[in-house]
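Read through the structure below, which is laid out as structure tokens, and then see the notes.
Only a single protein chain was left out; the remaining protein chains are all shown in position.
Each chain carries a letter (A, B and C) given by its place in the written order, and its residues are counted from 1.
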Amino acid sequence: MIDIEVFIKTFIVLALFGTAGVGLYGVVAKPHATKKIISLTILGDTVNALAILLGYRYPGGIPPVYTGQPPNEFVGRAVDPLPQALVLTAIVIGMAVNLLIIYIALQTYRLYGTLDTRLIKKLRG
Amino acid sequence: MNPAKALGPAILTFIAYIVFSGSVSGYDLITGAAIAVITGILVSDFLVTDTRKSLDIRRLGWLIAYAFYYLTIAELKSHLSFAPKVLSGRIRPGVVEVRTHLKTEYGMVTLANSITNTPGTATVDIDPEKQVLYVHWLWVESEDREGVREKIAKPFETFIKHIFEGGEQA
Amino acid sequence: MITPELALMLIFVSIAFVFAYLAVEERKLIRAVVYSAVQSAAFAFLFYLLGAPDIVLVYVPVTVGIYPAALLFLIRKTEEVENP
Partner (left out) sequence: MSGVRKVASAVALLAIVAALSLGAAAGGMGPFFDGIRSLGAFYLSTAPPQIAELVLGPSYRGLSSYSPEVVTSIVWDYRGLDTYFETAVFFLAIIGAVAIYRGIEEPVLRRPASGLSPIVRAVTKFLIPINIAVAASIALHGHLTPGGGFQAGAALAVAPIIVIVVFSRRYLLERGVTKLKALFFRSAGLIGIALVVLIPVIWSVISGEWAWVMQNQWKPGAEAFSYPAYLGGALISGSIWFLNLFEFLAVSFGFTILFLLISIDEDTVRSCMIRGGEECDRY
């Protein structure tokens, strides 16, 4: 008999991997640059979510912000803060880099008149 | 830079800061005051048009009175009159033109939002130059100009006139 | 033993998956951006459930505010529909 709790946990992890897969599929297979950027943000978000999930404690994880409870209870229940710290900077830096990509796509459109990567390839073989 | 002009926005910022911080220690008060001063100076030019008016304490009294009137009497009356119509499905909808005596932009926007927020009426568009609001009404009771104004805008206009326009001509 | 958190996580992860797929498959790019924003909102709830309020505070303005705005600027200035 399958444990329903383990099933749900596995489903959450696999659905996140599936979302990352969808994002990766969009980046690789979709020819339009704007769609590639949207897929890239989905991929990045999902990888961040997986990193956060790595630090989660089940059951009863609390945020890693000390609010005056007994120290043993805090250390014993708070989720791992390290992945959160890494993801925090990753989101902001990722956004700056993605905005740079958006700018480059805009410039590409000005130069080539299209954002379809297949057409761009044909224009400058 | 006019310090009195910045006072109103600064107080707004300070209240927002303290409410969001959720604590009132000395640290919060000092940093909040600093942020309030900076923000007040930055935004005062496009938020405040008349310094004398922005510091008039009587307007606050009118605002509280209006909030009390609006949240209790106006809402209740409007709910009571429209609940049966909505439940029975007997409606007579239409868009009417409401001429208002309000002149300032803030006054007209407050009137428009007040009208939208009571059941049965929703402001569709507003024309500040012609002083006209276009209101979608669920039960068009009268067609003539004065009747429409009497039914929709009049209860709010007196208060708003006092809050935003000095109230003398009301 | 299933806690409410686990059930809610399941729901939000599923919403995120469906809307990520819709965003990738949608050919009208403005709609794709909106779907992507919905997926991000679901992730924001997921982060909150995972005990990461810091991430929620940075994630919501970034992915529901700034990304869609920038992408809409890009789409308005370039092409609105993905080529078939």
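In this text, a contact is a pair of C-beta atoms (placed from the backbone, for glycine too) under 8 Å apart; a residue touches a chain by one contact, two chains touch by 3 or more.
Computed from a prediction, not measured in an experiment: that's the story for all the values here.
Colleague: Name every shown chain in contact with the chain that has been left out of the document.
Modeller: A, B, C
Colleague: What chain C residues would touch the chain not displayed?
Modeller: On the chain C side, contact with the omitted chain comes from 14, 17-18, 21-22, 25-26, 53-54, 56-58, 61-62, 65-66, 69-70, 73-74, 77.
Colleague: Residues of chain B in contact with the chain that isn't shown?
Modeller: 9, 12-14, 16-17, 20-21, 25-27, 31-32, 35-36, 39-40, 42-43, 45-47, 105-106, 108-109, 112-113, 123, 125-126, 128
Colleague: Considering the whole complex rather than only what is displayed, give the residues of chain A touching the chain that is not shown.
Modeller: 2-3, 6-7, 9-11, 13-15, 18, 22, 53-58, 63-68, 71, 74-75, 78-82, 84-86, 88-89, 91-93, 95-97, 99-100, 102-104, 106-107, 110
Everything below uses one rule, namely that only the chains that are shown with their structure count from here on.
Colleague: Based on CA centres, what chain would you say lies at the far end from chain B?
Modeller: A
Colleague: How many angstrom between the C-alpha centroids of chain C and chain A?
Modeller: 10
Colleague: Between chain B and chain C, what's the gap in Å when you average each chain's C-alpha atoms?
Modeller: Once rounded, the distance between the two centres reads 34 Å.
Colleague: Which positions in chain C are in touch with at least two other chains?
Modeller: In chain C, no residue touches two or more other chains.
Colleague: When you check chain B against every other chain, which residues touch at least two of them?
Modeller: If we look for residues of chain B contacting two or more partner chains, we find none.
Colleague: Which residues, counting only chain A, touch chain C once they are in their complex?
Modeller: That would be residues 4-5, 8-9, 11-12, 15-16, 18-19, 22-23, 25-26, 30-32, 34-35, 37-39, 41-42, 45-46, 48-49, 52-53, 55-65, 78-79, 84, 87-88, 91-92, 95, 98-99, 102, 105-106, 109, 114-116, 118-119 of chain A.
Colleague: Using the touch rule from the top, collect the residues of chain C that touch chain A in their complex.
Modeller: Per the touch definition, chain C meets chain A at residues 1-3, 5-7, 9-10, 13-14, 16-17, 20-21, 23-24, 29, 32-33, 36, 39-40, 43, 46-47, 50-55, 58-59, 62-63, 66-67, 70-71, 73-75, 77-79, 82-83.
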